[in-house]
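Only one protein chain is missing; all other protein chains are in place.
For subunit A:
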Amino acid sequence: MTSANSSWVDKVKANKNIMSNKSLWSYILVAPVMFIAFIVPMVLWFIRSHHYGIEHEQDAAQLLFEKQSVVMHALGLGSMFYVLIGALGIIYAFTKFSYLFSMSKLDFYLSLPTTSARRIQSAYMVAVNNFIAIFLGVEAVAVLIAAAFGAINTALIIAILIQTVRMIIFFYTCFTITTLAILLCGTRMIALVLTAIMLYFPYILGEEFHYLNRMFFSTASELSENTAVLSPCNDVHSVANIIMNKFRFYSVDKVFDVSSVMNTYLQTVRYDIDMIVTAVIATVLVVFVYKHRRAEHVGKTVIFRPVRWACKVLVCVIASLGGMVVIRSILDSAWSRKLYIILCIGMLAICVFVGSLIEICLDSDIKSFAKGKRQTLMAMAILLLIFFIYKGDLLGYDSYVPSASSVESAALFYDDFGSMYDNKYYYNFDSRIDWSSYSFSNMKITDMDAFIPVVQKGMECARKCNGDFDKAEKYGWEQKVLYNLKDGRRVYRDIIIPYDIDPALMDKLTGSEEFIKGHAPCFYEGIFTTENLTMANSSLSCSFPGGDESTNNVSVIYDVVEAYKQDVLENYKYSYIRDTSAIGELFLTCGPTLSCNFPVYESFTHVIDVLKKNDLYGGKDYPFDMIKELSVDNYFPGYNFAEMSENEAMELYFKWFYGTREYGFQSKTYTDKDKIKEILDNCTYENYAEWEYPFDKVDKQFNLYFDDKYRDIFECNFAFKKGSVPEFIYEDLNK
């Protein structure tokens, strides 16, 4: 066959020798490393799971699940060994293209009878083939070992196959990005640095902007996701994390079927698409740069002047923004808005320093520190632009409300708002729901006419609070907002719902069925079925002032939950919850890992009827005869909150609350039955309120508590209702 009519593959194969010589080392070194990384830990995990299962008397299904989890963690989609694969991609690229750093090697390789295109093609072919051969070999052995342990099923084979393709793509991506860095640089060290920059800069920039949002904007939320694109390391890390969270060791799921594996993977497929797009872009750039790279570029730190400029500006910007984040962290405890000037100066100083450092490194000459002023100035200009965009909120971040037509659904959630429902003593390992964020996962509000006005009030209040969420209690209830946009993006904002918000506005939102069903976890689909309640050995504790009762009867628990649903739908709304104290609570446990609290209000008649019918209702009246003593503390002797305005009382209270000022302390324990009754008649359970009572409802000057021996009944905080502090309290404690 002549070269004219031979195929591309034949031509590349014919040139393979040129780039493959001396590649035996890779088999000898890489194969054992991969063997140790993939197989040894898997076998150790198998042994651990086996012994753990025996020790903790796990049933056969659980033990099988644990073994299958091992396979998922070692070979499947949850494998963290992508780190090794990425490192190999980098090492292979440096091995295959290290000749570009040496003139003698360039003389050698470039004088051989081949074309530059075939040279790079054969380098790629040799590297990728070599990796695939070793990787598949190790995977085959690992699968056989896993099968020998009886830990393989169809779902796992699919997971391993998908992971194998993903890891080959990841290897290729890292290899190509490193090759691009090598082609752009003439020295190893700079190429290595550039590789790191190219692999991570979108992610780092994403993180930095995420921090900047929180530094500058009152409504920025820590929940905001880093949506960095073209970031392959972040992509594989995110997929592994999501899969590992889903299929944790010791999970109660015990499910490794094809649909659960595929459904979980499909949720993460966008990361793989990003990785593939990155690989394609990197490949195109490699072809382009390879065509333009010349032998004489060897020894230059960064070959193409525009790339040198771009790299310097980019590194200066990344480092300076990072530095600004560090400065902000250092100043965190003493932060004030006036310190922004220090941030700005610090940011520019870091830029100058990093710019000089880059020049010194690129030229390997300390005398070069003053070179490249134009690039440094460009970086400073970009930084100042970013700073002023953030400082002046020129892009309207703090006032951003998506148009109603662009929102698919929205959610309002967090501890303050509905703290009884979104509480956190819940489950540990059940991966079906994340109880702490039930609203986050399940609230799908589509009525934007009711939602957006509330959020706008909340954003207004957050701006007034000036981002100081540590003192949000002064202004209102801290809440989080999630917009699920139609384009797939998820936008988060932190807001503060002001104490004085128009109740009608809030009622329209909180009284809606879609809000209630997304807020109260009793509506969680599939959890409170009789089948599930039976399987989980559920129990229900009912705590009321008149006494506690409990039951394990599944049909009763089911009826209680159903009745509770009806009550919540009929009664729940802002104005009711704000003005009414719960009279008791239900504590539902569903297996060892799942529990939740449901407050019961006086108007929840359906559930109270079911409880009464089943002798689970202790009554709303306090058993005064059981209370032998009651203590009242006053941390503000000499003041009278009742005579102050809400703002004055608030200011005084929060100075004490945050420890910036002490006003003294007086305490008195009451044993007189009449006084105890008068106190209890005039106080309310603060924790039984869905929302913590603000200053217009309770008098926070005094704190009430019972002796420890009554804590099983009265474990909640009490406070006097506003304007209802008995006169003898002032006489005894406010001298």
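In the analysis below, a residue touches a chain if its C-beta (ideal position, glycine included) is under 8 Å from a C-beta of that chain, and two chains touch if they have at least 3 such contacts; residues count from 1.
Convention: contacts and distances are computed from a predicted model.
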Going by UniProt, what is the name of the one chain that was not included in the view, given "ABC-2 type transport system ATP-binding protein", "tRNA modification GTPase MnmE", "F-type ATPase subunit b" or "Succinate dehydrogenase flavoprotein subunit"? "ABC-2 type transport system ATP-binding protein"
Options A:Pro113, A:Gly396, A:Gly488 or A:Gly526, residue touching the unrepresented chain: A:Pro113
Which one, A:Asp59, A:Glu296 or A:Glu648, makes contact with the chain that was left out? A:Glu296
Residue among A:Lys105, A:Lys464 or A:Arg489 touching the omitted chain: A:Lys105
Contact set of subunit A toward the excluded chain (per top definition): 3, 17-18, 21-22, 102-108, 110-116, 118, 294-296
